[in-house]
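What you see is the complex with one protein chain gone and the rest in place.
Moving on to chain A:
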């Protein structure tokens, strides 16, 4: 997938200057082929033209290419805007995120920008006095769905982003992103997903057979294979060590079976009956 993105314009009714940081959040299967993952716009003042007041022009280019074997973990653009307040402090003006469009073509999105709220009015006052407003430690939290319920935010403004998306080989891998392509038959064989129990068994055997090179490429697998090192398993019996990873064992089974690289897919297809 290739994307040319332009952060075009911002509107923050209450503020007159803003600069914006961009970054991308994506799943484990995804990798950046080319382009910069992060960027910072210049500090931009709003226009003073009558009738057009409050428009901040960012006009910042971003160009990035991703590759992946599965759409799961589709990349998101995360924006965080900062500006100087009346005391000259650098404070946060808003966070925002959006998924990169899944369809090829040109698209414009208006991303709402919000800041976390102080939890009490005293803290709000102290934050205003000291210039230390509440911030997210990691702006990437806005691209995650877990843990969001604890945040209370206030929407401050919008940033308009225009996307130009090019996709490659999705139909070849069997994926349809537009209704027109469904009627065309892809040549990619159908995967069958075995029931969970069998899947688990297979993934348990995997760290033993597979080289450790696998771990280097995927950070997720690392803690799991530490638990389930084959030596210890043999000595102490399977049960104890293999039950230890618990829910993360399931994670692994899906990274190693359902999705990973093409080599894995091929072995699946040769060995198994197609549906």
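As a working rule, contacts are C-beta pairs under 8 Å (C-beta built on N, C-alpha and C of every residue); 3 or more make two chains touch, one makes a residue touch a chain; residues count from 1.
Everything that follows uses one rule, which is that contacts and distances are computed from a predicted model.
Trainee: What is the missing chain called in its UniProt entry, if the choices are "Flap endonuclease 1", "Transmembrane protein 237", "B9 domain-containing protein 2" or "Arp2/3 complex 41 kDa subunit"?
Mentor: "B9 domain-containing protein 2"
Trainee: Among A:56, A:81 or A:97, which residue is in touch with the absent chain?
Mentor: Checking each option in A:56, A:81 or A:97, the one touching the absent chain turns out to be A:97.
Trainee: Just to verify: which one of A:49, A:129 or A:190 makes contact with the chain not shown?
Mentor: A:190
Trainee: Considering the entire assembly, which residues of chain A contact the chain that has been omitted?
Mentor: Those residues of chain A that touch the unshown chain are 13, 27, 70-74, 76, 96-99, 101-103, 111-112, 114, 117, 142-146, 148-149, 151-157, 170, 173-179, 181-186, 188, 190-193, 254, 258-259, 275.
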